[in-house]
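Here the complex is missing a single protein chain, while all its other protein chains stay put.
Chain naming follows the written order as A and B, and within any one chain the residues start at number 1.
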Amino acid sequence: MEVNVKDIEFLPDDFEFVGDKQDISIDVVAPAKPAWKEAIDIFMKNKGAVIGLIMIAIIVLLAIFAPMLSSYKYDDLNTALQSISPNMEHWFGTDTLGRDLWVRLWTGARISLFVAVCAVFIDVIVGTTYGMISGYFGGMVDSVMQRIQEIINSIPTLVVLTLLLMVMKSSLTTIVFALSLTEWIGMSRIVRAQVLKVKEEEFVLASRTLGAKSFFIIFKEILPNIYSQMIIMIMMSIPNAIFYEAYLSFVGLGLPAPNASLGTLINDGFESFLVYPYMMLIPAVVLSILMLSFNLFGDGLRDALDPTMKEM
Amino acid sequence: MSKSTLKYIGKRLLISLVTLFVILVVLFLIVKLLPGSPINNERLSDAQRAAIEAKYGLDQPILTQFVTYVKNMLTGDFGVSYNMYKDMPVSSLVGSAAKISFLYGLSAVVIGGLLGTLLGIFAALHKNTIWDTLATVISVIGVSVPSFVFAMMILILFASWLHILPTQYSSFSPIVSSIMPVMALSVGVIANVARFTRTEMVSVMNSEYMTLAEAKGLDSKTLIFKHALRNALIPVVTILGPILVNLMTGTMVVEKICGVPGLGKLLINSILSNDVNIILACSFLYAAMYIVMMLIIDVSYGIIDPRIRLGKEDS
Partner (left out) sequence: MAERERVLKIRDLSISFKTGNGKVNAIRGVNFDLYKGETVAIVGESGSGKSVTTKAIMGILANNGTIDSGSIEYTWHDENTGEAITKDIVQLSKKEMQKEIRGRKIAMVFQDPMTSLNPTMTIGKQVMEPMMFHYGKSKQEAYQRAVELLKEVGITDAEKRMKNYPHQLSGGMRQRIVIAIALSCDPYVLICDEPTTALDVTIQAKILELIQDIQKKKDLSVIYITHDLGVVAKVADFVNVMYAGKIVETGTINEIFYDPKHPYTWGLLSSMPDLDTNDDELYTIPGTPPNLTQEIKGDAFAPRNQYALNIDLRLDPPMFDVPGSDTHKVASWLMHEKAPKVEMPESLKRRIEKMKEEGLKNG
């Protein structure tokens, strides 16, 4: 690449200063994007996450509208139409009692989603409150609450769930209650850690000396710091709750008949699944897709919202 | 092992014992407070029922019952079955069931751990190629899809279509019977381990100390196996806890599908037939197993990672 200077033809003004024609004091930097836009960009680049989001949207829409738009009802028995394989009239076939499985499936998905969202909602409230109290008061209160939490945490979820459902009559409320009992600990840990951090900051000390109610200041301070972790946590908890609901139903501790959830459908289908595999396969596949979508979506959100947790 | 390590282990042991005791109390209370009589037979007259309850010591105050239970437990006696297997000692029922479940779980951890590690390393070393994407897709599916769905699919594939494996457990051919459930249980382990190993391996390979090791002029075999692998695998120990939880729930459903007479199936059946002593023993065993495993994981993590000094940072 050696250029011989003598070969270059110079223009007449080549050796004049550029001078004021360029302003060297201006940094040519790409304009910074607002954080949320950046997050959306990162998220949209993640194909898996976008697919997950779309799948969730489709399943949610189907769960809401499919039963409404069908001429069948989820508990319509029809002894003349027992165990019919999927066809044009009954898209997903009928079960051993002649109920239309297309409608039952989406009603079931609706209930599974409802249970999961409710359970996670309660998780967030319980976890946040527990973490706030534990972190804010500190000292004895904190240690006692932490020990209690440790003990609860060391009982496997499955034992807690099974026992709870033995004691209480299984219904929608008890299942929601049981599920919310197991997942709040992660939430409370995040909140507690954040409270401990914010508590030490100067403006909180300052406002406390001025007699302000620092409890509320802390709460206001903490929310913006943990909202991304909270959203990630929620998105990771929902598939967990869906799974445990299905597990309970499958084990026989789920919703009483004729209610349907994805778990009870799988359980019902299991009775005759070697003869009519579609009865169990279809809800199982929908359950798997739902969990897969939430996981993909959750991963995408984590990468977009919390760069420190990002995988390389 | 240093003094502080031993002290830490001792402390952890003590906490675990206390936790176990608390769990036992709670379990015992729940089981005792269950509505209805623990004796299922509907045809019994009140007098007969009272006689049977007296025989089992169920007429005593709850505290006395508890003390007796704990005393017997320490000698390995967990009472007898009231309903399912009339008067059979629970310890032998639970023992034989636990043996099967434990073996399945262990095989799934060993097989899944090995394959998962290999898959994770493979993906990390082929980062951003089609192989990596493929491995990632496999592991995301494996993490998301519940093990009982896998169990079903394997069952339909191998038993119903190909007819090469039995549909249900048979005590005459325990090894052949174990293939399906162990396969179903391993999938989740493989996926979890692979995902985590890949992430760790990628971050280790990008680390400064790997550049230095490379600058030493070591070959890639030494680099990967002597330098990267150990650092990448140490954190994998931390996900053994969650994997264990998955496996426990997994065994319950997989055992149901494959008809395995394991701990999960025993627990479910005992719940459905209200056989309190079996419920109590099974739940307690699950909790105990979990706590012991977590203890082992914690302590071993501290021993294999020289940076962590057990007992120094205890918060």
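Note that in this section contacts are C-beta pairs under 8 Å (C-beta built on N, C-alpha and C of every residue); 3 or more make two chains touch, one makes a residue touch a chain.
Owing to the predicted nature of the structure, the values given are computational and were not obtained by experimental measurement.
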| item | value |
| --- | --- |
| Omitted chain - touching chains that are shown | A, B |
| From B:Val137, B:Val176, B:Leu218 or B:Ile296, residue that would touch the chain that is not displayed | B:Leu218 |
| Positions on chain B where the hidden chain makes contact | 207-209, 211-219, 222, 226-227, 230-231, 234, 305-307 |
| For chain A, residues in touch with the removed chain | 1-5, 8, 10-11, 13-18, 22, 24-29 |
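As a working rule, only the chains that are shown with their structure count from here on.
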| item | value |
| --- | --- |
| Chain centre separation (chain A, chain B; CA means) in Å | 25 |
| Touching residues (chain side chain A, partner chain B) in the complex | 48, 150-151, 154-159, 162-163, 166-167, 239, 243-244, 246-247, 250-253, 266, 270, 273-274, 277, 280-281, 284-285, 287-288, 291-292, 294-296, 299, 311-312 |
| Interfacial residue positions of chain B with respect to chain A in the complex | 15-16, 19, 22-23, 27, 30, 33-34, 140-141, 143-146, 148-149, 152, 155-156, 159-160, 167, 199, 202-203, 206, 245, 248-249, 252-253, 256-257, 267-268, 271-272, 279, 283, 286-287, 290-291, 294 |
